[in-house]
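Mind having a look at this structure? Questions to follow.
A single protein chain has been removed from this complex, and every other one stays in its place.
On to chain A.
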Amino acid sequence: MSILVLADLHEGQLAGATAHVVAAAQAIGGDIDVLVAGEGVQAAAEAAAKLDGVSKVRVADNAAYAHQLAEPMGALLVELAGDYTHVLASASTTGKNVLPRLAALKDVSQLSDVIGVESADTFLRPIYAGNAIATVKSDDALKVITIRTTGFDAVGTSGSATTEAVDFVADNAQSSFVKQELAQSDRPELGGAKVVISGGRGMGNGENFKLLDGIADKLGAAIGASRAAVDAGFVPNDMQVGQTGKIVAPELYIAVGISGAIQHLAGMKDSKVIVAINKDEEAPIFQVADYGLVGDLFEILPELESKL
């Protein structure tokens, strides 16, 4: 077996997700190469070379791959895929954007959001918002797979893979980058944080989300939100935890003013410890919470912050 892992980049640097995808590749077994594609990605390539279990890092450093647009990235993967039995990427918005193009052009199916590896051709993946887990077997010659990073613990960084430049440059007259607005935050990224504190509709408005800031500071937590809070305009959509937002599995998840719709639970129920704070003691969130505290969040949050 030979596996190609498409590296995730965040502002040009290697994103934490990649170490989880390499772990999934190790569970499949075989030679593991990592593809780092973008513009000005030498530092990311060096970081990828340190991931445990990686044999070779293939570096496509070219303006054609800036911002990892789907069309040139798909063409690049098609060019390289012939050397591999499996191509993996994280189920990030980049992996989801790019990998189905490779699958279609190679005339194979894609397995999305894989959370477990049974063998080199049999995988576990959640369906119906995680309310069922499917075991699927692929007889395609090339397995194209996106990995849900919460399903695999990250590999270490004591490796020393070789690096090799990829000369192929994809033509792309169809799409061009216009602009990007990334939320600036000193907090850990939602997907990788050890502690996540999320607010829901019960927060009342966007201003009240500041009540979560002090607690997040003390716990080194990322701040998330339910879809209801996002739809109500309290906070931007990139904070959404749930079926169609971020999937998180931190050590500690604190749900504040969140009732616990199945779509939200789909995004956080694999957290190690769940705390729910809600004034409605019948709220479904309490059915999955290890510790529930019924009460007014506007009294509880300041008290919690002062006592932590």
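One rule holds for everything that comes next: a contact is a pair of C-beta atoms (placed from the backbone, for glycine too) under 8 Å apart; a residue touches a chain by one contact, two chains touch by 3 or more; residues count from 1.
In this text, contacts and distances are computed from a predicted model.
Enquirer: Choose one: "Electron transfer flavoprotein subunit beta", "ABC transport system permease protein", "Macrolide ABC transporter ATP-binding protein" or "YeeE/YedE family protein". The correct choice is the protein name in UniProt for the chain not shown.
Expert: Answer from the UniProt record of the missing subunit chain: "Electron transfer flavoprotein subunit beta".
Enquirer: Of the listed residues A:Q42, A:N131 or A:T162, which contacts the missing chain in the full complex?
Expert: That would be A:N131, which touches the missing chain.
Enquirer: Of the listed residues A:G38, A:G53 or A:G74, which contacts the missing chain in the full complex?
Expert: That would be A:G74, which touches the missing chain.
Enquirer: For chain A, which positions touch the chain that isn't shown here?
Expert: Touching the missing chain: residues 10, 67, 69-71, 74, 92-94, 96-105, 107-113, 122, 126-140, 173-183, 189, 191, 195, 219, 227, 230-231, 236-238, 243-244, 246, 251-252, 262-263, 269, 272-275, 281, 286-294, 300, 303-304, 307-308.
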